[in-house]
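All protein chains of the complex are present and in place, except for one that has been dropped.
The letters A, B and C name the chains in turn, as written, and every chain counts its residues from 1.
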Amino acid sequence: MAKIPVGILGATGMVGQQYIALLANHPWFEVRYAAASPRSAGKTYREAVAGRWHATAGGGFPHPSVWDLVVQDANEISRALAANKAGDCAFVFSALEMGKDEIRALEEQYAAAGFPVISNASAHRWTADVPMLIAEVNPQHTDIIPAQQKARGWDRGFIAVKPNCSIQSYTTPVYALIKAGYEIKRIIVSTLQAVSGAGYPGPASLDMLDNIVPYIGGEEEKSEKEPLKILGGIRDGAIVPAEGPAISAHCNRVPVVDGHTACVSLEFGGQKPHIDEVKRVWREFRALPQELELPMAPERPVIVREEEDRPQPRKDRDADKGMAVSVGRIRPCAALDLRFVGLSHNTIRGAAGGGILNAELLKFRGYIQ
Amino acid sequence: MAKIPVGILGATGMVGQQYIALLANHPWFEVRYAAASPRSAGKTYREAVAGRWHATAGGGFPHPSVWDLVVQDANEISRALAANKAGDCAFVFSALEMGKDEIRALEEQYAAAGFPVISNASAHRWTADVPMLIAEVNPQHTDIIPAQQKARGWDRGFIAVKPNCSIQSYTTPVYALIKAGYEIKRIIVSTLQAVSGAGYPGPASLDMLDNIVPYIGGEEEKSEKEPLKILGGIRDGAIVPAEGPAISAHCNRVPVVDGHTACVSLEFGGQKPHIDEVKRVWREFRALPQELELPMAPERPVIVREEEDRPQPRKDRDADKGMAVSVGRIRPCAALDLRFVGLSHNTIRGAAGGGILNAELLKFRGYIQ
Amino acid sequence: MAKIPVGILGATGMVGQQYIALLANHPWFEVRYAAASPRSAGKTYREAVAGRWHATAGGGFPHPSVWDLVVQDANEISRALAANKAGDCAFVFSALEMGKDEIRALEEQYAAAGFPVISNASAHRWTADVPMLIAEVNPQHTDIIPAQQKARGWDRGFIAVKPNCSIQSYTTPVYALIKAGYEIKRIIVSTLQAVSGAGYPGPASLDMLDNIVPYIGGEEEKSEKEPLKILGGIRDGAIVPAEGPAISAHCNRVPVVDGHTACVSLEFGGQKPHIDEVKRVWREFRALPQELELPMAPERPVIVREEEDRPQPRKDRDADKGMAVSVGRIRPCAALDLRFVGLSHNTIRGAAGGGILNAELLKFRGYIQ
Partner (left out) sequence: MAKIPVGILGATGMVGQQYIALLANHPWFEVRYAAASPRSAGKTYREAVAGRWHATAGGGFPHPSVWDLVVQDANEISRALAANKAGDCAFVFSALEMGKDEIRALEEQYAAAGFPVISNASAHRWTADVPMLIAEVNPQHTDIIPAQQKARGWDRGFIAVKPNCSIQSYTTPVYALIKAGYEIKRIIVSTLQAVSGAGYPGPASLDMLDNIVPYIGGEEEKSEKEPLKILGGIRDGAIVPAEGPAISAHCNRVPVVDGHTACVSLEFGGQKPHIDEVKRVWREFRALPQELELPMAPERPVIVREEEDRPQPRKDRDADKGMAVSVGRIRPCAALDLRFVGLSHNTIRGAAGGGILNAELLKFRGYIQ
């Protein structure tokens, strides 16, 4: 089977690099088009990232297959269309780093031009007819795409997004409990987030040596609201967020390179599961990506650790290709009902890896060809 | 006024060193006796800590006034008695690092021998007639000392302890609200604790580089229960813990040298104060140590920071000699009622500095002479 | 081809774990025997490393193929012999962590019992008839093995060691220049070494947060002398160290997980190569492991980086499976002749990976079957 040619918008940034790294040997997709800011345009990809290649996969270099791609200006959609005609760009991953309004407009232009846009950006997360996907949680939200296309007069193009990296460490475990029949009323979560989540350069080392910063701009709002859209339903061509659970997030930046940790307290409505039942639910949780054996899907979406001091970011972030959520310290909560610690890789599960998994789902569903 | 001569038990350990550093120029107390493990006994203090002096005050050296103190074996109380007779040891700070049972027994032996023992250890925290003091919160608990002395047949000796370092970042702010008339029903706190809290060597660097550890043995239990004793009352010669609030603690070790951060969510019973009222209460909070102008007392026990990203451990731990609790990010909680971030210096406010303040209070009350 | 069954002595320690991780899918060797201290004996490998698995390959778990190996007491050679008879242990990698004398004796007992011993320990590095191998530099030193066996009356058993991790970042580049015909008279090297080089727990986090330690016990002596044995010749059944270059090493421990960096100044005797010639020599350097295409051999032993700020440990340590030495900042020296920065992965190239490459060389030469 010939691989589907894919373009990366924002290919030289932190998340763009992670896309390049993760797609190096992908069985379905192949990077054949790279676009970034005008500053990088015209350079080969290798030149464009020289001195700022951060992905460590590949031992400090991008994969040779992309070295000689000439980076295009992401604002010039005509270039992408030409690449499309040449068979080099069937759809795009958006890892754009610009103002929110610019990203929103540009992604719409790509979609209008016929490109499926799988976006990592926050710009369209609250657009009512744009699905915000965690492939294991709300794959059915892809059903809104035809309505999106129709309403906007788009043909094959559409926009699908993924949620913020901060919510990945608790949303899937919480969903697994909901799917098992438990009602969840309240969630209080404190996150300890890695610096790579802020892109490069991100936090100054003066703020991250012998220090933590108990604040990340905009992150608590995202962490509290995005799960509700993901848990919501489709009505009249729009995704209607769920009304609960009530979520309170304290977001902290800590001196960790990759891997977001979440300390979670839950309150159940109705029946409260025993700790052993919670572990069983998480151990046995499988969803559509696992059934379909999508290439990027982790074998087990939730890995239960029994050690008293796990999960830990450096040791557990890479579990199952960086795509699994590791949970541990599952115990009763003295103020609500249940406590646990969740951990996921923010630039893999929480960014490029999650985007690729969404693209695999969309390909399976026929939206990407 | 002649200074009161004081001894340090466990003088060569992490907390013992901090006592030495903080007492270097104390107006009331003077270190004239140092005891530690048999391994250090017989050495001068300077020799005993050579190569393992961690307190940075003094530019890498202990204060010259203690260089030539000959370290004694802490197990040999006869030495302390001899020092007492020589006018060199009126009371002791216990910073012992041994098994809990050994510490409990040894501290009792010092008290029986006539020494007031101001302890940093956890051994006697749950002994019903031993006060666990935060000088701004429960100074009235010193009233139990006569009952303690009587029940045990001790003359001038007694034991008073201080709580765990992890609770200092939220207990005083919570108490200030209680004192202002607000009922607090539930507290959920996630702590980000500094490595110095574990003594030396403490956590391995392999666990603290590009990593956090979401577990500290025994710390969550202490963090949940100790505030209740501090908020309790005296009945029949025993301190009876308060029945609430319900406290749930997630304790994390993070790569920070000094300074424990706490992300706190509170639920009020009855009336819920407005955010501005909470800030006013904290800004205006003063207690006995401030009224008495005790030397180690911070001017303001709680410092309210208005910046959106403070308090931070490296920048705020030293506020008011390391004795103030800094609070910030005071805002409503989406799941309970109120959220804030508290921070205190764990080896000053949370250990040696807190012990010295307690000793100052006990001196004022006449228990130390 | 059936894989050769191999045992790991010290299988539960830091380097032992790295052997387990690197051999997970090795084309020639398969771990079928694991031995460690009596404390671990009798446990399955998975139990024995629970809570202290540090290798991050595998996402926080050892490879499933070794989970159920029952760990044996490394002191009981009878167990290894039984495994050998059962076809489970043809040779051993020694990653023992004990006193030097004990390791020396135990490794000799294994060799006497018929096992080729490929050792990571320093115990036998200065035994005159034991080769200390960097496969790209002195593969010819394997020729001493028959003399070693004869002198000691050993049959198939023998001992071969690898040098200290600190020298890998400069010895291969220096050798490449020597091989190209340049004489090197003096080397001054400052190393910035990762904490994993000290095993677990290794340096305390209190010494590695906001700090560096300009001292590593015994490391400077090893760094100055070991290259001389490697560059030496065989005479009368003994390896005679080279007489130069004079090497001066400043060894520093820095807060880096993996990857030793070396800042090197060189003085040439005779002809002094131009910077471009130095780069050419390093870029073109290939040696026996490359010619033989040994599985663990890097494609290029020395990778020349042109960026002004590379190599860097986190970004470059994994180059070519962690087996290449990355060099950069190649420039004239204002006090000697040439300066550069070298970097290698200390637990891969500098420990388990280097040991495996040596075993591959010894298998090719027929010493391991």
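Everything that follows uses one rule, which is that contacts are C-beta pairs under 8 Å (C-beta built on N, C-alpha and C of every residue); 3 or more make two chains touch, one makes a residue touch a chain.
Everything numeric here is computed off the predicted structure, so don't read it as measured data.
Colleague: Which one touches the absent chain: C:123, C:188 or C:302?
Modeller: The one listed residue touching the chain not shown is C:188.
Colleague: Please pick, from A:118, A:160, A:195 or A:362, the residue that touches the omitted chain in the full complex.
Modeller: A:195
Colleague: Quickly run down the residues of chain B that touch the omitted chain.
Modeller: Contacting residues on chain B, toward the hidden partner: 50-51, 53-54, 56-57, 59-61, 209-210, 257, 305, 307-311, 314-316, 318-322, 324, 326.
Colleague: Please output the residues of chain C touching the missing chain, sorted low to high.
Modeller: Counting only chain C, the missing chain is touched by 186-188, 190, 192, 207, 209-215, 217, 224, 246-250, 252, 254-257, 261, 263, 265, 267, 308-315, 328-329, 333-336, 339, 341.
Colleague: What is the set of chain A residues that contact the non-displayed chain in the whole complex?
Modeller: 54, 195-196, 200-210, 255-257
Here is the rule we go by: only the chains that are shown with their structure count from here on.
Colleague: Select the chain at the greatest separation from chain A, using centres from the mean of Cα atoms.
Modeller: Between chain A and the rest, the longest centre separation is with B.
Colleague: Based only on mean CA positions, could you tell me how far chain A sits from chain C in angstrom?
Modeller: About 39 Å, centre to centre.
Colleague: Using mean CA coordinates as chain centres, what's the chain B-chain C distance in Å?
Modeller: Between these chains, centre-to-centre, one finds 48 Å.
Colleague: Could you list which residues of chain A touch at least two other chains?
Modeller: Within chain A, residues 209-210, 257, 308-311, 314-315 contact more than one other chain.
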